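A single protein chain has been omitted; all remaining protein chains appear in their positions.
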Amino acid sequence: MTAETLTLGRAVGRALSDALETDPAVVLIGEDIGRLGGVFRVTDGLQARFGADRVIDSPLAESGIIGAAVGMAYRGARPVVEIQFDGFVLPALDQLIAQVARIRFRTRGRVRMPLTIRLPYGGGIGSVEHHGESPEAYFAHTPGLRVVTAADPQEAYSTLRAAIASDDPVLFLEPKARYWTKGEVDVAIARDLESARLLTRGRDVTLAVYGPLVQTALEAATAALDEGIEIEVVDLRSISPLDVDAVVASVERTGRLVVAHEAPAEASVASELITSVVERAFAALEAPPERVTGYDTPYPPSAIESHYLPGLDRILDAVDRTLGRRSSHELLEGSAP
Amino acid sequence: MTAETLTLGRAVGRALSDALETDPAVVLIGEDIGRLGGVFRVTDGLQARFGADRVIDSPLAESGIIGAAVGMAYRGARPVVEIQFDGFVLPALDQLIAQVARIRFRTRGRVRMPLTIRLPYGGGIGSVEHHGESPEAYFAHTPGLRVVTAADPQEAYSTLRAAIASDDPVLFLEPKARYWTKGEVDVAIARDLESARLLTRGRDVTLAVYGPLVQTALEAATAALDEGIEIEVVDLRSISPLDVDAVVASVERTGRLVVAHEAPAEASVASELITSVVERAFAALEAPPERVTGYDTPYPPSAIESHYLPGLDRILDAVDRTLGRRSSHELLEGSAP
Amino acid sequence: MSISLPVPRSELIEGLDAPLGVLDPEGSRRASPLLDESIGDVDESVLTDLYVDMSVVRRVDEEAFALTRQGALVLWPPLRGQEAAQVGALRALRDEDFVFPSYREHALAVLRGADLADVLAVWKGAALSGWDPFAQRLAPSQIIIGAQTLHATGYAMAARRDGGDDIALACFGDGATSEGDVNEAMVFAASFRAPVVFLCQNNQYAISEPVGVQSRTPLALRATGFGIPALRVDGNDVLAVLAAVRIAAERARTGGGPTFVEAVTYRMGPHTTTDDPGRYRDDAEVAAWRAKDPIDRLERHLARIGAPVDRIREEAAIRCDAIAAQVRAAADRIAAPAPESMFDHVYVEPTRRLERQRAQHRAFTASVEGLR
Partner (left out) sequence: MSISLPVPRSELIEGLDAPLGVLDPEGSRRASPLLDESIGDVDESVLTDLYVDMSVVRRVDEEAFALTRQGALVLWPPLRGQEAAQVGALRALRDEDFVFPSYREHALAVLRGADLADVLAVWKGAALSGWDPFAQRLAPSQIIIGAQTLHATGYAMAARRDGGDDIALACFGDGATSEGDVNEAMVFAASFRAPVVFLCQNNQYAISEPVGVQSRTPLALRATGFGIPALRVDGNDVLAVLAAVRIAAERARTGGGPTFVEAVTYRMGPHTTTDDPGRYRDDAEVAAWRAKDPIDRLERHLARIGAPVDRIREEAAIRCDAIAAQVRAAADRIAAPAPESMFDHVYVEPTRRLERQRAQHRAFTASVEGLR
C-alpha cells in the first residue's frame, strides 16, 4: 500500500484496472478503448489483460454506448463508459437524462444504475472544435446523476474507484489538460462523492474551483500571498451535488467568494454555487460574489482559448474586486457593468 | 387591425399561419403537425391551406427533424420546427447545441440559422412521464440560442412572429397548461426577443417569473395586496438572454427578489438570475433572494405534481421570507436549512 | 445514365411480398414451410390458451379504456387489434427472458402476472412505473420512443458475455424505426451478435402518421441492411407471431444473434384516449382490418378443427369477467403516492441538498395545513 508516482491519466488507468480486477461485474465500453488504449492511452493494456468482452471497443454511436450500458446494468453489470471527448457526449444526452439519471427514481429504487461515465473535458490543449469544452452544467441540472471531477492523480484514482463502487450513476469528468500532471497515488485512500476539500486556509477570500482550475487557484493563492491576501482555496470535487456546507463555512470565515470554472457563466455551476451561498450566508457576505468563467460564447478557436479560459490573472482580478481593490473594472468604458 | 379573442394555442396557430402567408421561405416541420394538426391542434388546418411541402409531417426522429431543418436553412428556408413535448427534445440536443446554436459563430456570420423551435413545456396537465417537464436551463446554458416564452395569447402571437422573423435560432417555449387561456390578440403588436415587462408596480418585493407562472404570480400579487404587501411582477419573457437590467431596476426599488419557475433549482435559470442580480445590485438587496422552483428530483408522477410545482402559496411563503415575516421555515426541524 | 430501382429484395428476409401467416382471416390453416416447423407442438389446448390469453388481454384493455373515459385513469394507449402480436410474442419466450416494452404492451405485463394495480398505476398518474422489473422480467414501459431497444441490446450483450442462454425481447412500433436509437440498437446487436429479438409491431400508424412517412419499403427490410435477418409476419395471426418469435428466440439462444420480426397489424382504436383518429383515417380502412380480427380468427380456426368453441368461449368469458372486475378494483385501489415520496430514490443515499428540500417541503406542507 505504499504510494506510487503516476500521471493523472495513469492513475485513471490504474483505477480502472483495479476495479476490473476486484469486481467481475465491471465492464468497460467505449470507442477505441481496446486495442488502441483510448485516444489518451488511459485504457492502455486493459483489453489485452482483461479480454475483449470486458474491455469493449464499441461502434461509433454515443447514444448506443450509453443505452447498451443501461441494458448491461439491468443484467447486473457495472459498466464504465468512456466518451472520447467532451463535445461527443451530446448525442448521448437523451439516454443520460431521460434514462440513466431517472431509472432508479422511475422504478422506486428497484433498478440500480451503477454506471460510471468517464468524460475527458476542459480546454487549453490547443486542439480543434469540440475538444475543449466543459459541459458539466447540463449534468448538474439533471437530478439523479452525480457529477464529480478530480484535480490530481490521487484524487482521480480515489474518485473513480468511488464512482465505480457507487450504485448511483456517476459522471466522472477528467481534466484532460491535467492528464500528464504527476503525483503520488496511494490506492488505499478512499473518498466519498459529495464533499469538497479545503486546500489552503486564509482570512480574506474563498476561491471555489474544481478540476483543471484547482492548480490555477493554488497558484493564485500563492501569488496573492505576496500582496498579503489570504485565499481559501476550496476544491469542490463534487460538482453535483455541491458541498455548499463547506463553501458556506469558508465564506463565513472570509466574507468573500470567487467561483471559477471554464464553462460558460449562464445557468452554470458558478450560478448555482453563488445562489446557494447567497441563500445561506447572505449576512456573512461583505462583497458581491464574483464568477470567473468561460464567456457566454461557443468555445473559441484554440488560438485564442487562453483569452476565454479563466487564468491566474482573471482570478486575481476578481479577488481584488471582492476586496474593493483596484481591478480591471475601473477601466470599463461607459456604464457597463 | 382590431383585436380578436383567441386562446393561447390558437394565437400560436395564427402566428404560424400569418408567417406562412407573409414569407414563402417559412416551412413547418414536425411530428403529426399536418393532417392531425398537432397533438394540441395548434397547426390545425395549416397543411390543408399551405400544402404538404410547407407543413411537413416528419418521420419520428427529433434529431432528424432539427438536422434536416438546419439543411433547409442552408438553402434559404426559415424552418419552424415543432417538437411534440418537452421530454422529446432530448434526442435533438446534439443537433441543437453543437449545430443550430453554433453554426453562425462557427462560420463567422456567414451562415444564418433562422430556425424557430416550438416546444410545449411545463407541467400541471395531469399526464404521464415526460409530458410535464421544463428543460429550459439546458438551452439557457447554450450560447447562440435565444430562449423565449409567452404568458398570454398576445404575447404568444407577437413573440412567435418575432422568433420566426429573427435570423437567430430561437427556442419558443409554449406553456402547454395555458394553451386554453383566452385573451385579446392584435396582430399589429410587435415585440422584441430580449426585454422583460413589468406587470405590476409595488414597493416591497420583485417577483420574476415567466411562461406558465405569470398568471400564478399575478394572483400572488393580488393576494399579497390583501396583507398590504406590494409585489412587482416581472414577466421575464426572454429566458436567455435574461433582461437583467429590468430586474435590477425593480430590485433597486424593492430591495427584495423572488424568482420562480417550474424547472429544478440546480444550475437553473433562477440560479442565473439571482447570481446576476447579486453581482449588480448587491447593495440594494435587503434580504437574500429566494427561489421557488421544482425540486431537484425528476418530475414526479402527475398525481403529486401540484406538490412539485411552485404554486401561489409557495410563492407567498417565499415573499414572506424576504420580508422577514413568519414563513414555513419556522417549522423546519433541526438545523436545516 | 440511371440505375433501375427494382422492388427491394433481400435474401435476409422472409415475408417481404406478403407477410407470412398460417391462419387466414377465415381461420383456415395454411402451410408455411418456414413457420410450421416451430409450432408443431401447438394442439387444441395450446390454441385454447392463446384464445383465452387474447380475450383476457382485450378485456383488460377495454376496461382500462372505459375507466379512462370515466376519468378514473388519466390516459390509456389501447392495444385493441394487437392482441395476437403481443400474446404470440410473449408466449414464445421463456420466463427468464427479459422483455423491454414500450407503452402499449399491456399484454406482456398481464401475461407475466404483474399486479393489475401496477399495470394501471402509470396511467392513473400515480407512478412512473408499475411492476417490479426483476420479478416480472419486464422493464418499465418506455415512453421515449425507441430508447428501450438499446437497453434490450445491452442486456443481451451482457447475457452473452455471461454465457447465459436467456435472451432479450425489444418491443417497439413502426414509428420508432425512424429514431436513431433503434438503428443504433441494430448496429450494436449485429456487431456483438447479441441474443435479442426486435419485435416491431407495425400497427400502420405513429399517432396520425401512416407508416409510409417512416418508410417507403417494408420495415422488415430495414433490419437486413444491418445484416440482421428479418421475418415479416401477419401480426393478427397469433400462430404466425408465436412461430416467428420462437424462431428468432431460438436463433438468439443458440448464438445466432439478433432477428427482426415485423408483425403487420393494426391499431383498431385511437392512439390514446385523447386521440381523434377520425382526423387521419377513414372508416373503410378500419372496417377492413376489423375483418382480420385476431381473436375472431382464432375462434374460427378452433371451430374448424372441431374444438368445443362454445365451451372455450364460455371459459374465456368467465376469465374475462373476473379480470374485468379485478381491473376495476385495481384502479380503485391505486392511491396517489405520498407527496414526499418525490424525494425518494433519486439517489441511493439521499443527498444533503435533497434532504434540505424534503425538510422545506415538509415544513411548507405543515404550514399550509395549518398544522403544528
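General remarks:
When the chains are written out, they are named A, B and C in that same order, and each has its own residue count from 1.
Note that in this section a residue touches a chain if its C-beta (ideal position, glycine included) is under 8 Å from a C-beta of that chain, and two chains touch if they have at least 3 such contacts.
Predicted, not measured: the structure shown is a model, and the values here were computed from it.
Within the full complex, the chain left out of the display is in contact with A, B, C. The residue touching the chain not shown here, chosen from B:Val244, B:Ala263 or B:Ala318, is B:Val244.
When the full complex is taken into account, the listed residue touching the unshown chain is C:Leu34, out of C:Leu34, C:Ala72, C:Val309 or C:Ala336. Residue-wise, the contact with the chain that is not shown comes from B:Ala98, picked out of B:Leu46, B:Ile83, B:Ala98 or B:Val251. In the full complex, subunit C touches the hidden chain at residues 1-3, 5-12, 14, 34, 37-38, 177-181, 183-184, 187, 190-191, 193, 212-217, 221-227, 229, 231, 246-247, 250-251, 254, 256, 259. Residues of subunit B in contact with the chain left out of this view: 27, 53-54, 58-59, 61, 63-64, 66-77, 91, 94-95, 98-99, 102-112, 143-144, 146, 166-168, 194, 241-242, 244-245. Although one chain is not displayed, its contacts with subunit A can still be listed: residues 31-32, 34-37, 39, 57-61, 63-64, 87-88, 90-91, 126-130, 265-266, 295-298, 300-305, 307-308, 313-314, 317, 327-334, 336-337.
Here is the rule we use: only the chains that are shown with their structure count from here on.
Greatest centre-to-centre distance from subunit B is found for C, with centres as Cα means.
Taking the mean of each chain's C-alpha atoms, the chain closest to the overall C-alpha centroid is B. In whole angstrom, the spacing between the mean C-alpha positions of subunit B and subunit C is 36. A separation of 30 Å divides the Cα centre of subunit A from that of subunit B. Note on chain placement: the centre of subunit A and the centre of subunit C lie 41 Å apart, centres being C-alpha means.
Multi-chain contact residues of subunit C (touching two or more other chains) are listed as 127-128, 144, 180-181, 341, 346, 353-354.
Residue positions of subunit A touching 2 or more other chains: 63, 91, 94, 98, 102, 105-106, 143-144, 241.
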